[in-house]
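Incomplete set of chains, arranged as in the complex.
Chains: A, B and C, in written order; residue numbering restarts at 1 for each.
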Amino acid sequence: MTLTALEKGRAHVAKMNPGLEETLSDRYDHLVPDMAESLIEWAYGRHYVRKGLDVKTRQLCTVAALTALGGQTGPQLKINIAHSLAVGVTDKELAEVIWQMSVYGGMPAAINGLNALLDVQAEQ
Amino acid sequence: MTLTALEKGRAHVAKMNPGLEETLSDRYDHLVPDMAESLIEWAYGRHYVRKGLDVKTRQLCTVAALTALGGQTGPQLKINIAHSLAVGVTDKELAEVIWQMSVYGGMPAAINGLNALLDVQAEQ
Amino acid sequence: MTLTALEKGRAHVAKMNPGLEETLSDRYDHLVPDMAESLIEWAYGRHYVRKGLDVKTRQLCTVAALTALGGQTGPQLKINIAHSLAVGVTDKELAEVIWQMSVYGGMPAAINGLNALLDVQAEQ
């Protein structure tokens, strides 16, 4: 039996951040009906579950991009640092990826990224 | 004997893109003295040669970030797609990373990134 | 008699956010003489009062752009959400526009935008 993208996304999130859909739904669905379902389907069911690249590398690439994009994505960078640790990425690998972004996104972006990593470490 | 950052950067570039420093120097050093040397030292000698993360993952993370940052980094995205292939990253892995960026940088950034990959494939 | 751009801008602001010019002037004019007058003339007298598009659609387009541009424009996004409500845009329309930006500016931008809307609702 083939799972839909939504079902695959839910299965992925269950392993990494159970309760994420409920949290999103409680916060946003009264504003945007189906927002939570739609996000799980798209981000997880259509991306992280894809074949061709392991999930640890996917998470590191997400952390790289969110670091380079800069402060607008600060909250999501912290969530994805936590998600990365949850799937087995090490603090060392995260620090290396973030620092490398100083070449491409500039020094401010990299320093803000390291601060996000320090914040997540302090919270855990 | 310890190598300086500049020497380490030169050794790294020699394996991946020999002639890069000369190309940069011919094009830019009359405008910005030492630009080529400075770029090799910083980007390669201070980043790609670091321990703690393999160079293939580093390249994928760079491709992720340049895709998410968008068109301003188009030429560099193509150079880094070529560098990624040169160190053993596959077209498949590149395509997966680029497409994943639609979640974080938006659909236009991801589509432009896929177009850059198609361009590099066509040129090779 | 023809009004100048500055006079038209002042008339527009009087209906939507009376006291805005004074607030800006008190805060910024000692640093940048004429900053408040200049902002009213440019943003309102040269843009919002223009013909060819109703002010509600103008406000929704501004909210769309500020959402997609991301966190740097957080304070201005909240001000423009409030301005939108003041000219008759509904919460529903605002939520729909903000969520649509997940396609173009990425998921983090859209989620930050929804949070801004929730903040404005909580403040009112």
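Rule of thumb we're sticking to: a contact is a pair of C-beta atoms (placed from the backbone, for glycine too) under 8 Å apart; a residue touches a chain by one contact, two chains touch by 3 or more.
Note that the structure is predicted; figures quoted are calculated from it, not measured.
Assembly remark, whole complex in this entry with 3 chains visible in place, copy number of the identical chain is 6.
By definition in this document, only the chains that are shown with their structure count from here on.
Judged by shared residue numbers over all numbers used at their interface, subunit B and subunit C contact each other through mostly the same positions, with over half in common. The distance from the centre of subunit A to the centre of subunit C, each centre being the mean of the chain's C-alpha atoms, comes to 31 Å. Between subunit A and subunit B the centroid-to-centroid distance comes to 23 Å (mean Cα coordinates, whole Å). Each chain gets one centre point, the mean of its Cα atoms, and the points for subunit B and subunit C are 39 Å apart. For subunit A, the set of residues touching two or more other chains reads 42-43, 66, 69, 73, 76.
Across the complex, subunit B is touched by residues 68, 102-109 of subunit C. By the touch criterion given at the top, residues 69-72, 91, 95-96, 99, 102, 106-109, 111-112, 114, 117-118 of subunit C touch subunit A in their complex.
For subunit B in complex with subunit A, the touching residues are 42-43, 47-48, 50, 52-53, 57-58, 60-69, 73, 76, 92-93, 95-97, 99-105.
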